[in-house]
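See below for the structure under consideration.
Only one protein chain is missing from this complex, and each of the others stays in its spot.
Note that the chains take the letters A and B in the order they are written out, and that residue 1 is the start of every chain.
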Amino acid sequence: MVAYIARRVLAIIPVMAVVAMFVFLLLYLSPGDPAVVIAGDQATPEDVEKIRQGLGLDRPFFVRFAEWIWQIVHFDLGTSIFTGQPVSTLIAQRIEPTLSLMVITLLFAVITSIPLGILAAWKAGAWLDRIIMTFAVFGFSVPVFVVGYVLAYVFALELDWLPVQGYSPIAQGIGHWLEGLLLPAATLGCVYIALIARTTRTAVLEVLRQDYIRTARAKGVGQIATLFLHALKNAAVPVVTVIGIGVALLIGGAVVTESVFAIPGLGRLTVDAILRRDYPVIQSLVLLFSLVYVLVNLAVDLLYTVVDPRIRY
Amino acid sequence: MPDSLPLLEVVDLQTHFRTPDGINRAVDGVSFTVKAGETLAVVGESGCGKSVTAMSLLRLVPEPPGKIAGRILFQGRDLLALTEREMKAIRGKELSMIFQEPMTSLNPVLTIGFQLRETLRLHEKVDRRTAERRAIELLDLVGIPESRRRMSEYPHQLSGGMRQRVMIAIALACSPKLLIADEPTTALDVTIQAQILDLMTDLKRRIGAAIVLITHDLGVVAEVAERVMVMYAGRKVEEAPVADLFRAPKHPYTQGLLGAVPRLGASLLDAESKLLEIPGVVPSLKQRIVGCVFAGRCPHATDICREAMPALDVKAPNHIAACHHAATEPAAA
Partner (left out) sequence: MIFVALFAPILGTVDPTAIAARLRTREPSALHWFGTDMLGRDLYSRVLYGARVSLIVGFSVAALSSIGGLAIGLFSGFFRAMDAVVMRVMDGIMSIPSILLAVALMALTRGSVGNVIIAITIAETPRVSRLVRGVVLSLREQAYVDAAITCGTRTPVIVLKHILPNALASIIVQATYVCASAMITEAILSFIGAGTPPFIPSWGNIMAEGRALWQVKFYIVLFPAIFLSMTVLAVNLLGDGLRDALDPRMTKAA
């Protein structure tokens, strides 16, 4: 077991190395010379050259790569070209809204989608199943920001139930915080819910055909307990897997959702950084999001052994 | 309950499945009774409706596409008239079932202990600790060594025979009045088969449960059953006490089944005791069969067999069979 965990953790290293390489290439290939930008309009070519040497930009690729990695490992993410602030400071300022949004969405999505998927599997072929699956196909097909605008239009503008835009920090009261996140979470969760519900349905449907489900019914276990305990626990591996993979959708979707709802989070930071071509910031964000994604999927891998006793490594 | 009343009385049971190409009459008008404490064997080839009959008794046939009609009187109550909630309370408590596939009939992700305790806690309001203690007793009862340790193990850590013992323990957990065993030994090694059968007869005696044993293995029938019902193509064709049936089978199908059992010591070269096989296969259940269901394969079939369905008549004391020729043409065996 310990060996298994160790192996899984070690397996992250090559993956993150590829990500880091890619991210570094991004900066290396980025158009525009940071030295020119820093030196300003009045600088002479000599000044630029001096700054370039000062930044170490004249040295070979791999030396710079190694140095950059060394900095990253020490949590030095560089400074923003645009604001001049350290990137780590920028990220720290913006992380709360994004983290809140993602966690709320994740909880909301898992709580709604799994029962929906189970329901659809139970009533497979009936109208309830069709409705849920139609919703799922729509969830896949309608882009995040469209969902966002429609939800905002209906629930905030027309019905005036919830705030249209903005974010209220958790420190200023949980009520407002939650209220502000409700629409963004519903928006972001849409694709995610569709994905999990569909996978749950397929997995549970497969399990419901098994002999041990019949045994459970023969023991006098009720319909609900059969579905949620006997069936779901067996169907858990694909469901948990897709919850992990779907985090990529959440990350991508957060970038858009934060724009739609004017939430000052990491997604907004990403969009702003792209529009300003602020490469150190883009770089750090890609690296950070990828790390989160890889770690989530590591957690999923480790969950398998808890969920399914047959899996032993 | 007075002794004269049967524990289970099934009247004209019909279980039909709607399929894209017609209605499948898996069970078509079967009636039988089971007295308290007795063992009734139901035999027939695969696909003759034995298992569906068993599932119908517990109302475990998926509806739709299935549909159960007739009457199933258990301790005087018609199970088909009960609500799902009332039925749930009976399943696993007074009426329980053991399945053919011990390898797949236990939930692979729940511990043996959980699956045993679950039954106990569903039907008898006992606390966790009592359930735990009784579960261990049950494992001891079905002869599982190191029962305490097994409680926290998962099905894949046990052998097939052990798993079937666990299934029996689960089925007997609430001391049911009737145990339905659907081919309980088919998937097991021959040596294990005997052990499981011994266990079942032993426990039956202790608890006083009646058993409906579904099997295609006539050896098993001879060993444990008191009465036998023979099914063919969704219908009952013969019923008799075990000894009578083996000695003088009335229905040509039963005669064929008995002829198809290899006898110890018989040489295959010896033409007299050569294994007899029944020519042809079980007819499709999707068409309504006119006349005798066995007419197509019967060596004695005449015109009347193809035109009129034979009634189940008493051919000898306690011995009934559905054959036009049975009385006039006694068994050759």
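In this section, a residue touches a chain if its C-beta (ideal position, glycine included) is under 8 Å from a C-beta of that chain, and two chains touch if they have at least 3 such contacts.
Since the model is a prediction, treat every value here as computed from it, not as a measurement.
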For the chain that was dropped from the view, give me its touching partners among the shown chains.
A
Please identify which residue in A:144, A:197, A:231 or A:300 touches the non-displayed chain.
A:144
Using the document's definition of touch, tell me which of A:86, A:115, A:222 or A:252 contacts the absent chain.
A:252
Touch criterion as defined above, residue of A:72, A:286 or A:307 at the omitted chain:
A:286
Touching the hidden chain, out of A:81, A:119, A:132 or A:205, is A:205
In the full complex, subunit A touches the hidden chain through residues 14-19, 21-23, 26, 29-31, 124, 137-138, 140-146, 149-150, 153, 157, 164, 202, 205-206, 247-249, 251-253, 255-256, 259-260, 270-271, 273-275, 277, 279, 282, 285-286, 289-290, 293-294, 297
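Simple rule for what comes next: only the chains that are shown with their structure count from here on.
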Considering the complex alone, what residue numbers of subunit A touch subunit B?
210-212, 214-223, 229-230, 233-234, 236, 307-310
What residues of subunit B sit close enough to touch subunit A in their complex?
58, 60, 84, 88-93, 96-97, 99, 101, 104-110, 118-119, 122-123, 154, 156, 167, 170
